[in-house]
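Yeah, one chain of the complex is gone here, protein chain that is, but the others are all in their spots.
Up next is chain A:
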Amino acid sequence: MPFSLLKYGLKNDYPFENDIDLPSPTELKRHYDVVIIGGGGHGVATAYYLAKYHGITNVAILEKGYLGGGNTARNTAVIRSNYLTSEGVKFYKESVDLFKGLSNEFDFNIMYSSRGQLTLAHTDATIRSFRQRTEVNTHFGGKTELIDPQQIKELVPTLNMNPADMPILAGLWHIDGATARHDAVAWGYAKGATQRGVELHQLTEVTDVIIENGKATGVKTNRGNVSCGCIVQAVAGHSSIVAAMAGIKMPITTYPLQAMVTQPVKPFLNPLVSSSALHCYVQQTGRGEMVFGGGSDPYPLYNTRSTLDLKESLLASAVEMFPFMANLKLMRQWAGITDMTSDYSPIMGLSPVENYYLDAGWGTWGFKSTPICGKTMAELVASGGKVPDLIAPFAMDRFDVFRQVNEMGATAASH
């Protein structure tokens, strides 16, 4: 038990009165060194690392809604690094490592829970790709193993080993796989950033980007104009629309991604389980609810509506994997808006406009990269546009030279 908790237990009054909230809203200043568009996990993490490691605190985060109210609140909180390419694995591995230390760093519990993630193979072709992912992961220091059906049975005794008549042949057991409370990650970063002097302006919508001589010099908002040294765009879900304000066309197509959650039951499922063939992933939260999700919707849309088609197919798959779930009741469903790139990797770094940095194309892999994304984007901004090695492969112009970083197989429906 932490000492502070013991002290709290012995106190008469609530000891954190002046500590838990974000600072009250202030007027917008006329000028900031850095303006970050988007107050989600990525935006606040970037601000946090700018202040912490680079001493840049004249920073404004402009958020149209409220802190962490977009895809930060809508993802299914999966943390993993068992991707396929060297570029991807290196990047996500750093992120997993940072996640592990966040609770201590923030002095705020993000409920990081390292349970391991199990992906199921139903075909020989999938086993081959799992072998490759195991090797690449191990090479970069991750803990990933290829396991057989017997080991899968021991790990997850409640799993149906023959779901939808597709026998489980092997599993990709990613020991580093984890989950955390997504809101807490955004809150922790926001608190750390604002304590160091960063301003978080909620209900502040950027309506236009001011560009002079090919350089971004400021933004227009619903609360007036602000000039700035540089702009970071971190708006997952509406990247194309915000980038268009700066005259940038992006290689992104936007799709809804639906997920749902059941009533809570006793703890029975420790690892996160996903099936590559059934396009379904299932996990049990700390509260006992079963969360499950799948791939993005079949056609592009800017809408968080729910569809019966997806519910039917996703529930059918979930019940195939865990037959007793047929007795559970659905509690909630929701959707996020995902900015998909054609190679399932993000777009990070420079843009065609000077002093305008992109953090976009986060499709269905945004939450798990929050810490490393914030850290590398902060490095990029602080150095005045020197792209860190770790994110160089994710530059937008990779599409112009056909040098995609293909993570499709390692991403689709296994989050």
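Things to note:
Definition applied: a residue touches a chain if its C-beta (ideal position, glycine included) is under 8 Å from a C-beta of that chain, and two chains touch if they have at least 3 such contacts; residues count from 1.
Going forward, contacts and distances are computed from a predicted model.
The complex includes a chain that is not drawn, and of the options "Hydrogenase 2 cytochrome b type component", "Acetyl-CoA acetyltransferase", "Putative spermidine/putrescine transport system ATP-binding protein" or "Sarcosine oxidase subunit delta" the UniProt name matching it is "Sarcosine oxidase subunit delta". Note that of A:Gln263, A:Asn303 or A:Ser383, the residue touching the chain absent from this view is A:Asn303. In the complete complex, the hidden chain is touched by one of A:Ala125, A:Leu203 or A:Ala244, namely A:Ala244.
Along chain A, the points of touch with the absent chain fall at residues 240-241, 244, 249-254, 298-303, 305, 307-309, 342, 399-402.
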